[in-house]
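Not every chain is included here, but those present sit where they belong.
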């Protein structure tokens, strides 16, 4: 960690900063430039809180050198993490294709969609039982009933299921019924939820927050991993920018950046990012090329009557076409589903 | 609601859209332009989900005319909402000044700070017991012990207390012990939490999410109000932008915009927005001038040893100076504390 002293800082100020750092068992190196005096803290600086140094008299700025995440950091675990959910594998050259409707609406619907996406090549079934909706007046999901229907679809098809948990109140039910727990973008920094799922063994799909930096995202993964659950898959789903034609801006650069910083697998959700069905195919293919370990795709048997997000859902027929293209693309990248 | 048909939409497509809207009991008006055919939906369009119209064949875009929030909407309640918490009043020309440390650290600390901020003119005591921290390795707050210490400080000073609730697990304790429940920026769209606090009668301080639009923020207020709790105060605390010198960008324009769209009171937190103590005074005064109904200010008796956010805290002496300036500014605006 680099502590930059204010041009007006006194020798006494510098001594104090040095003492505070050394009290933590770290070494310090001093260097004096033309306008700034610099204190370098050397050792395991993850135990230093930069904000607490920032406030010391005479300190101008504090700059971190080491990333604040450890368990998620590729430096400390160079080999790729591979998550295996009942034989469906994500990472290490294997693609996880998670497809299904935004909301689970009925047994008939979810089983029909599950059969179709399996036939097309998906290896996970996604579907929302608890739905985060901007308006309190919108459909909020079938809730526990939705979990049952997902389970029925799993029995029918064998596809492991992934669905969103919004509240610790239902954690036990999810641990029992669900194969992978999704944490949505709006809950990426719901730290209480992160801590509690960190104590389970269920694999977690952690979506990126709407305005989360990559570092914050990895720190949220770190919350889960610090609790003991290292089965974390990241999911890029678009970030909020000034552009209004698309719903969010899909940040595909995040894929190679995550691959460099972390050993965790990362998949991409092109359905939510753009918000329009016509963007799904080009972005799904682009995601695979960027190095993603999988995709999350909304598929609905009747998008015109979907209870949520129909405008971005593919029909099963469109998903068949998509998968044939995705397979061709995966082949060039030497990836298998 | 305005439904814009694709230039290639057929007459049949238009008829279908018309039928869907009319099936909800609304009227439709058609107008045909040079390139686009337009269907206007007239009546209480809050029952229409634009995303469900968006997906109909031939639809190009859907534009909302009416705001999606109702209980929070000034159109339906023109007079200002005034929140009175044990005699400390926010709104209607009265300023709520909420001051105290980022984290409650000890009985001695919180009581000392409470006395000082009261003496300087604050009418609420703020202090964090449960802390949302980016890193799992940072101090997470004294939790329930912190609530007790806040209560002790209230007994000593009479100041009502406001503190952040992060999880529904502690809702009962908060309803019992706390005078105003704060929902933090990261939980602004934790809909489960919003629903549950909406069923209480405790006044709520709802902070704006880091990248929440003003409309989304009001929809989160709507969640609380739809549950029956109309004592909601909004708090602007900076939004995330590309600027890195400051922690966030304080959006003071949000104050007059909220005043126009909604009857709810709005206060401003300049401590978290900028992230530096030197920005607090100019931004606090600017906030009052923008029309805010109050301020939330971090004050710590010993910022250099604060367990969190010391770099943005004022000392009690600095807070005395701030309050003397804030009072002068409030006077010009005909506001009282």
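To keep things simple, chains are lettered A and B as they appear, and every chain counts its residues starting from 1.
Convention: a residue touches a chain if its C-beta (ideal position, glycine included) is under 8 Å from a C-beta of that chain, and two chains touch if they have at least 3 such contacts.
The structure displayed is predicted, hence computed values, not measured ones.
Peer 1: Please give the number of copies in the complete assembly; 2 of them are in place here.
Peer 2: The whole assembly in this structure file has 4 copies of the sequence.
As a working rule, only the chains that are shown with their structure count from here on.
Peer 1: Can you check the complex and tell me which residues of subunit B touch subunit A?
Peer 2: Those residues of subunit B that touch subunit A are 46-47, 49, 51-52, 54-57, 68, 132-138, 140, 166-169, 186-187, 189-195, 210-211, 216, 219, 222-223, 226-227, 240, 303-304, 306, 308-311, 313.
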